[in-house]
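With one protein chain removed, the remaining protein chains of the complex are shown where they sit.
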Amino acid sequence: MNTTERYEQLAAELAEVGRRFYERGWVLGTSGNLSAAVATRPLELCITPTGARKGALNASDFLLLDARGRVRLPPKGKPSAETPLHMEIMNSRAAGSVLHTHSVWSTILSARHLGDKGLAITGYEMLKGLEGVHTHEHREWIPIVENDQDMPRLTARVHDVLQTEPAAHAFLISGHGLYTWGRTIAEAERHVEILEFLLEAQGRR
Amino acid sequence: MNTTERYEQLAAELAEVGRRFYERGWVLGTSGNLSAAVATRPLELCITPTGARKGALNASDFLLLDARGRVRLPPKGKPSAETPLHMEIMNSRAAGSVLHTHSVWSTILSARHLGDKGLAITGYEMLKGLEGVHTHEHREWIPIVENDQDMPRLTARVHDVLQTEPAAHAFLISGHGLYTWGRTIAEAERHVEILEFLLEAQGRR
Amino acid sequence: MNTTERYEQLAAELAEVGRRFYERGWVLGTSGNLSAAVATRPLELCITPTGARKGALNASDFLLLDARGRVRLPPKGKPSAETPLHMEIMNSRAAGSVLHTHSVWSTILSARHLGDKGLAITGYEMLKGLEGVHTHEHREWIPIVENDQDMPRLTARVHDVLQTEPAAHAFLISGHGLYTWGRTIAEAERHVEILEFLLEAQGRR
Partner (left out) sequence: MNTTERYEQLAAELAEVGRRFYERGWVLGTSGNLSAAVATRPLELCITPTGARKGALNASDFLLLDARGRVRLPPKGKPSAETPLHMEIMNSRAAGSVLHTHSVWSTILSARHLGDKGLAITGYEMLKGLEGVHTHEHREWIPIVENDQDMPRLTARVHDVLQTEPAAHAFLISGHGLYTWGRTIAEAERHVEILEFLLEAQGRR
């Protein structure tokens, strides 16, 4: 399978993920963005376009970017403004897919715990769905990065958090929702479902 | 595309919007109403009929009204009682579409903050989905208009709020839900999703 | 259209109502029941069978009963145990359809306000969706009947409440959910949506 075929297949998978997230109210408005690595070394990225409704994406709406973030397909496409965060995560974590959701509960908790720079979640069996976690006694620290409209500065903050919290499976941006990732789209989607569940349970307690 | 074709196309789009809002519980009973401008100068309006279930509309259920609110199509159609509010917003804001939802959270907040005549929302990335907003630091003031069964009086209040709050993207009517608008149906629907999200997040905090 | 045709058509409509209520979580387990009058004077009733899942009904699952509650179709069918309540409401209110839902919020409020024998709802525009209500200033009193496994006794209590509260559009049974009705299935379903909305809004305040 060549690059274009792989890009088309990943885009079709991500479009389905967008539909499922939309139904749960996790990517309302034009919030959220979804990506997958088409190639590594050098990185090639399939990502949602800017401003798109995530519940009604077609595979052909997705962009193919090269390692410097330049658009290769389609010719006039404009990628999500948060593309640098996706690239930072893919590079720092060797992730094959990065998914960003924007749910009510993740937004509320990202504000409630901003002063603590994160929140710890422990004691839930659901934690075992996170890659490499084998017991509910695991303590998952979800760092919270302060939001910023200066994308290079926000990317630098995300870079720092990924370095200082090498065990983290995800982070929140304050008032802005959840970022998580996985080796595959399926693994990243599993992480979204698990973390959104845990944040809702934590928020309702 | 002539007026009738444009009306039919907009009606079909609005019917889909109604289905999506119904699934989320934002237009239960016969609540909510949906409109789009078929023409401007003079205004021609496509709008939901009175008393209709918004989750099961066909394009042919929608009405075509002229600038004075007279029914042009279908011959015996009866438009939504809140048609004057739609026309007022279209005239004051040069909107191409006006959407009114009636969710649990918008209803609760419209009562909770009525004494303040509105509520401010700030600090959320989601705000950037509102047209012309570029930072989460934006402070969106959502005015609350006191409900009234006297439609000319309620329309006058809405007119006043639209003049005194020229930056507002929406308003609430107390115990009655959300009005928002956009240049297109898609923009107005995006505003509904964003504002309903923000009101739910604000309500649950 | 003869009686059998009318029964088949009403059963098909009620099956769709059941699907919609099930999706919203208002008739989980085998809770809830749905009926419509096939004929009046003497009353003939189309009603859900006992113990059925309301999200997966076929028209042929419904029963046709005569005015004394005897099963006419299908030969070995067993009607919902709450059939006497449906008949009582149809007789007292000249209703064409009676719908009983069993949502989380109606259950919670029916317990919270049992000591008051009911709860008042006022100030909501949504109230105008109730038949004959023309202003949000309307005060809807929803009586609460104490639950009882003795069906004749419970039916007598319902009879009393329907007499003493002639303006009521609905009542709750404590720990047991909502009963409402309408001249048609569509009107009764509209009443369910409106009342479930109002009870949720009241419960979350």
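Odds and ends about this structure:
The first chain written gets the first letter, and so on, giving A, B and C; residue counts start at 1 in each chain.
Assume a residue touches a chain if its C-beta (ideal position, glycine included) is under 8 Å from a C-beta of that chain, and two chains touch if they have at least 3 such contacts.
Note that this is a predicted model, so its numbers are computed, not measured.
Taking every chain of the complex into account, the omitted one touches A, C. Contact with the omitted chain, checked across A:6, A:93 or A:190, is made by A:190.
By the touch definition given at the top, subunit C reaches the unshown chain through residues 25, 28-31, 53, 102, 104, 107-108, 111-112, 147, 149, 173-177, 203. Residues of subunit A that touch the chain left out of view are 24, 123-126, 129, 134-137, 186, 190, 193-194, 196-197, 200-201, 204-205.
The rule is short, and it goes like this: only the chains that are shown with their structure count from here on.
Dropping subunit B from the picture separates the other chains, by touching, into A | C.
One simple way to say how far apart two chains are is to compare their mean CA positions; for subunit A and subunit C this gives 45 Å. Touching two or more other chains at once is no residue of subunit B.
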